[in-house]
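Yeah, one chain of the complex is gone here, protein chain that is, but the others are all in their spots.
Labels run A, B and C following the written order; every chain starts at residue 1.
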Amino acid sequence: MALKTYDEYFDRIRKLKRNVYIGGEKVDRTEYDGLRGSFRVIKETFDLAHDPQFEDLCTATSHLTGETINRFCHIHQSTEDLLKKQLMTKLLAIRVGGCIQRCMGIDPLKALSVVTYEMDQTLGTETNKNFLKYLRLWHENDLVGNCAQTDCKGHRLKRPHQQTDPDLYVRIVESRPDGIVVRGAKVDNTTAPVSDEVIVLPTRFMTDKDNDYAVAFAVPADADGMKMLVRPAIQHRRKYLQAPIAEIGDAESFTIFDDVFVPRERVFLDGKGDPRQTAFAGFLALLFAHYHRHSYTGCKPAVSEVLAGAAALVSEYSGIEKLDHVRDKISHLIGTAELVFAAGQMSAIRAEKSTSGTYIPDEVLTNAGRRLAGEEIYNEYKVLADLAGGLCATMPFEEEFFSEETGPLANKYLMRNPDISAENQHRCFRGIENLIVSEFAGLMQVAGLHGGGSPQLETISMMARYDLEPLKKIARYLFGIDNELPRYERPTVTPRKQLEKFRKMFGNKEK
Amino acid sequence: MALKTYDEYFDRIRKLKRNVYIGGEKVDRTEYDGLRGSFRVIKETFDLAHDPQFEDLCTATSHLTGETINRFCHIHQSTEDLLKKQLMTKLLAIRVGGCIQRCMGIDPLKALSVVTYEMDQTLGTETNKNFLKYLRLWHENDLVGNCAQTDCKGHRLKRPHQQTDPDLYVRIVESRPDGIVVRGAKVDNTTAPVSDEVIVLPTRFMTDKDNDYAVAFAVPADADGMKMLVRPAIQHRRKYLQAPIAEIGDAESFTIFDDVFVPRERVFLDGKGDPRQTAFAGFLALLFAHYHRHSYTGCKPAVSEVLAGAAALVSEYSGIEKLDHVRDKISHLIGTAELVFAAGQMSAIRAEKSTSGTYIPDEVLTNAGRRLAGEEIYNEYKVLADLAGGLCATMPFEEEFFSEETGPLANKYLMRNPDISAENQHRCFRGIENLIVSEFAGLMQVAGLHGGGSPQLETISMMARYDLEPLKKIARYLFGIDNELPRYERPTVTPRKQLEKFRKMFGNKEK
Amino acid sequence: MALKTYDEYFDRIRKLKRNVYIGGEKVDRTEYDGLRGSFRVIKETFDLAHDPQFEDLCTATSHLTGETINRFCHIHQSTEDLLKKQLMTKLLAIRVGGCIQRCMGIDPLKALSVVTYEMDQTLGTETNKNFLKYLRLWHENDLVGNCAQTDCKGHRLKRPHQQTDPDLYVRIVESRPDGIVVRGAKVDNTTAPVSDEVIVLPTRFMTDKDNDYAVAFAVPADADGMKMLVRPAIQHRRKYLQAPIAEIGDAESFTIFDDVFVPRERVFLDGKGDPRQTAFAGFLALLFAHYHRHSYTGCKPAVSEVLAGAAALVSEYSGIEKLDHVRDKISHLIGTAELVFAAGQMSAIRAEKSTSGTYIPDEVLTNAGRRLAGEEIYNEYKVLADLAGGLCATMPFEEEFFSEETGPLANKYLMRNPDISAENQHRCFRGIENLIVSEFAGLMQVAGLHGGGSPQLETISMMARYDLEPLKKIARYLFGIDNELPRYERPTVTPRKQLEKFRKMFGNKEK
Partner (left out) sequence: MALKTYDEYFDRIRKLKRNVYIGGEKVDRTEYDGLRGSFRVIKETFDLAHDPQFEDLCTATSHLTGETINRFCHIHQSTEDLLKKQLMTKLLAIRVGGCIQRCMGIDPLKALSVVTYEMDQTLGTETNKNFLKYLRLWHENDLVGNCAQTDCKGHRLKRPHQQTDPDLYVRIVESRPDGIVVRGAKVDNTTAPVSDEVIVLPTRFMTDKDNDYAVAFAVPADADGMKMLVRPAIQHRRKYLQAPIAEIGDAESFTIFDDVFVPRERVFLDGKGDPRQTAFAGFLALLFAHYHRHSYTGCKPAVSEVLAGAAALVSEYSGIEKLDHVRDKISHLIGTAELVFAAGQMSAIRAEKSTSGTYIPDEVLTNAGRRLAGEEIYNEYKVLADLAGGLCATMPFEEEFFSEETGPLANKYLMRNPDISAENQHRCFRGIENLIVSEFAGLMQVAGLHGGGSPQLETISMMARYDLEPLKKIARYLFGIDNELPRYERPTVTPRKQLEKFRKMFGNKEK
């Protein structure tokens, strides 16, 4: 059966060779305590695929094998797929109080499905066949993956080939018929230490001086020469009051490719071997970002609602739930969640089928939605902190509430709403502490801002797809400069138009 | 033919009895210069219904007569109707640079179509039949209407019956078998002086002490006893450089009902005659507001795009179009337009068919969208002012650019981009002056904030339809207070649920 | 006596030659109705200098003549002067509900007092002597002036000498021993049509290719060859309810210098005649902007308080004064006023005495204060619109409230708070209409944003004076990169340091 269980997945991870470094040790992934939080999140994605309440969302039918697969392995073949993916992402993110992590692996595959196809059509390469073979591996094994995209980048204003050290962007040091050898490092690699596979994509457009850096490929998570320097983030382990919010975690890898060999059938872009392919690097970079931002239109509303739910709960417990300013603040968290989710849904509904068959959601709207979420994230934490009050940051440790000497006093003085037990009030503040005052919270803030690209980058993507001329035409008509205003069409460059442009552009370059 | 021409409409208005007061005079509507701007806007709604480019949007099929009618007379019978209404509103608003005005007449009819039906079902009244008869009049004659909703309201913290003067909310002074006599005034009545009909709705929930104030009806715009005290707003008449932006205008009426008799067949709510009907006043008030807010998800994105278009044009003319901060600012106008329009579309797609057959868009999302637009409106003007610079407010009058003595100098020094003619640069700044520095601009700012209800009111409506309990349940689950989290459903009170509640509530009141 | 009366001033203006063009006519300044609003504002500055309640603020002692002069003619000789200037500006701006206009004339003289002195010290020129002679004219005659600074600027990304038309920045076409001939135009010239004098300053830094554009001088307002294309902004004339807010106005000139001869003793910068002087153009431009921004720390808090006062009044009249959200919104207008005024005061207290004896307030803090005011201006209008409701934009004209037929009804329905007369409620909404929905309001918004420079420019000035190195040193110390952190000094470049740099820089250029 193509749908695997969490245990089957965990077994696979257990068998990986050791290449995860934490605190100066090479650790065993499945034994190391600091990774339990990441596994807990991944578990949700396996378990719910087997849960009748969620299976319509969490499974899909493979267009390669016809079998039922986990939706986290599926490539959108329709608008409905996009909508279900978005809703699944939201509902699962709610259940883990934040990032569901598994988008990381499938979002790059969506981009590769489009770009390898298009590249083959344009250049006569045969990459898509390899890609589909690789994708079938996912469908058959219910794999978990990481997308290693963000390069170290060195000096931000210099291009890859201009850096003092040529390795500051991942590059191909050798391109041979049987494969490539790559060197460099990728950062901010969420999920990598609990993944089966690592998929590497370029991080930006590449010029023809950057051919060596135009590279995309996939390797198993324990590939020879690959080292993961991992930073785990988990909550303090609870001693008395177990709670989902305390069990989740995250792990980020700084992944080093120390001359890793990748067999040809796992190479999806090779600008060194075939410089014509360099032109596709940027398209691939942006398309992954785009799919990932569309995933954020699912998970970010979940984050807003989790924060809003906590804000509503603590307001109830403190007795201030009905105050105007409290409702106003909560309503703004909800409003952001509503607008961002609706942006994702409409982006799905307006999606265009690419030549490869994969659906691409509306880019301008997806970016507008993701950007709003990113711009608001710190403010959302502020609202919860505001309504929770200082105690979420100053509350004594659990033990003080359970020791004989201090427990009864601690519980007595914690009481707010007399209809709620002291333990539940304790749980509420302890949960909010986990949500907004922990190391993990700091990570979630940064991820909420930068994940999938910061607001600055979304503005750039959005404006790259938006043609200002028709907007200016409105002004010219209203101001009497132009006499006519034909029926206005929303001035966006759709993916298909982009592809056409692309082929045309390429035509000129081809020899 | 049910579709009329602008001339036919204008003829009807010409024949109305005089009851419009401006500047101390009782004026002839079609002769008075100050109303030309409003007529110019209304003209667009008639003309485009006959224009092949727009007829699919601007016309619909009457569900009463089966004939082709102007969509501004149509009641949504499907999601497609809602989507087309929204798009039509946007495209026409773009063409007049702002409010298209004619939503005013049809939005109350949508609310009445639902509420009269529901009231009949609940109370056994026969109002809907009268309503449909009245609606047929619209379909057959392509009518233009005003919704007179906002009462004077006197002291804001007192209910209607608590006011010192009992007339500060419109009330029924007499309820007779053949009709009712009403007294009071309604304010902020856009479009009233160029309307065929005035539809009066309650402005808020009414308690059973407020029966006299639970009233809804329709009268011809020249009904005996009705006086319109009108404030027109138009742009300075151009002498040399004609432009659509300078031709549009607005007219607001402070409409007084000085003991106006309304025949029974035009009465749609009568809490004095039948106190059971009072309970429907608030529902009617909110439902009109809701339809009107959904209309705003069409026109407000148009306003944002008109301002963005002007910002892009003046940036091009000044040579700063490519600067990062310029693109960033414009992208935020576009982002707001995108998010608000998408909110309206998804609200349409999620719409529920009421028992009457009329579709009701998603209330939470519509309010979230309209609120964002209202919160941003002043900021949008700021962005355009920022990019245009001071000249839009300090530019000499037109004559200085055309006089022999100063014209050549004025034109010489106006030049920015040497590729653009002085006249076009003049047109651009003159247009921006009209858009953001005129009396009309001041009105548009206030309307952008308050039209359909201020952000404060949208927050209240939104939260009235949003159930916080499921959100709190998420927190309780994550914090370990509840053990289970069933599949989460977006916690909104849909219209149908509201109606059920309503009937149940009413059941208890009925004797 | 050096202190003149309004009538004496008005007589002077009456005698000026006609060079003001409005609506295609060359008008008589003192007869033309559209300028009455500007005169009304200027009158306040003369009258209060004779009013015992205000004379300590509105007069000063001339450091040239020892006589009592109007403070609007005085150059700051101490911190106390700066503080009194700021407070005077605020109190007078409150009385006219906005811009007090007369800063326009004196602020450039403050900059010239510093820069001409410094230039003489550096280059051995004798400009300051001429300047002081010119200043004495002001002290003896209580003059009113305009600073014509903003050039047309053509293409914004090109420097003066790069423009297609060389006249798009004011330039010296001829430099002779007896004076210079200038050509070009200046825009956004507030107060110019009611001024005795026009003072021309450069608008930006000039490179040595821009020598011809490095020019500063003063001319009488009716100088030969100078044409003022004037845009007046006044409120609708009231027929029944006179009120200060309806009497004030503004007039902006687009001033053309059509080969105007300026005698040498009125020339304060001449980069064409003496290219070494070019280096002082930018310093002069910035220093005027700086003094003008400090003036804004007086008038902008007044604007915030005027808007807050109107918001508080209309809230009282509507009965909502005690609501939390109302108080919160008003408190933010007050908070901005407080912070901006305090920034101006502390800038005065930290002021440095320049070598010329003129005091220069703290540049970083002044810019931070002015920027906050500019960033908030549109939001402040939004708050008042929010609390006033739609009526401020839709209220019938005055006549409807006084006609026999509609007056009693109009007044009846206007009533909110029954303890306030209908007339006063009318006055309140009419006043708010003038404040926020009129053409004049549009101008005030733009002026509130751009006057003295937009927030963008204040950021640039602020950062030009702020040395980031000491800030980075804090980070280096805390992060363990540097071992020591000496006592931290606020890292600003004071005027004196700037002057030293300047002299040093110049030393290198001098032959």
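In the analysis below, a contact is a pair of C-beta atoms (placed from the backbone, for glycine too) under 8 Å apart; a residue touches a chain by one contact, two chains touch by 3 or more.
What you are looking at is a predicted structure, and each value in this text was computed from that prediction instead of being measured.
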Identified contact with the non-displayed chain, of A:Leu92, A:Val219, A:Val262 or A:Ala447: A:Ala447
One chain is left out of this view; which of A:Leu137, A:Cys152, A:Val181 or A:Leu485 touches it in the full complex? A:Cys152
Kindly state which of the options A:Asp107, A:Asp142, A:Asp212 or A:Glu252 is in contact with the chain not pictured. A:Glu252
Looking beyond the chains shown, say which of A:Glu80, A:Glu126, A:Asp208 or A:Glu399 touches the absent one. A:Glu399
Touching residues (missing chain, whole complex) on subunit B: 324-325, 328
Interface residues of subunit C (partner: the chain not displayed): 53-54, 91, 94-95, 97, 241-246, 305-306, 308-310, 312-313, 316, 321, 327-328, 330-331, 334-335, 338-339, 342-343, 345-347, 349, 364-365, 368-369, 371-372, 424, 427-428, 430-432, 459, 462-463, 466, 468, 471-481, 485-488
Interface residues of subunit A (partner: the chain not displayed): 21-26, 150, 152-158, 164-165, 167-168, 184-185, 187-190, 227, 229-231, 252, 254, 256, 258, 318-320, 325, 377-379, 381-382, 385-386, 389-397, 399-400, 402-403, 405-406, 409-410, 412-418, 436-439, 441-443, 445-447, 449-451, 454-456
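Just so it is clear, only the chains that are shown with their structure count from here on.
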Just how far, in Å, is the C-alpha centre of subunit C from the one of subunit B? 40
Per the C-alpha centroid definition, the whole-Å distance linking subunit A and subunit C comes out as 51
Two or more other chains touching the same residue: where does that happen in subunit A? 328
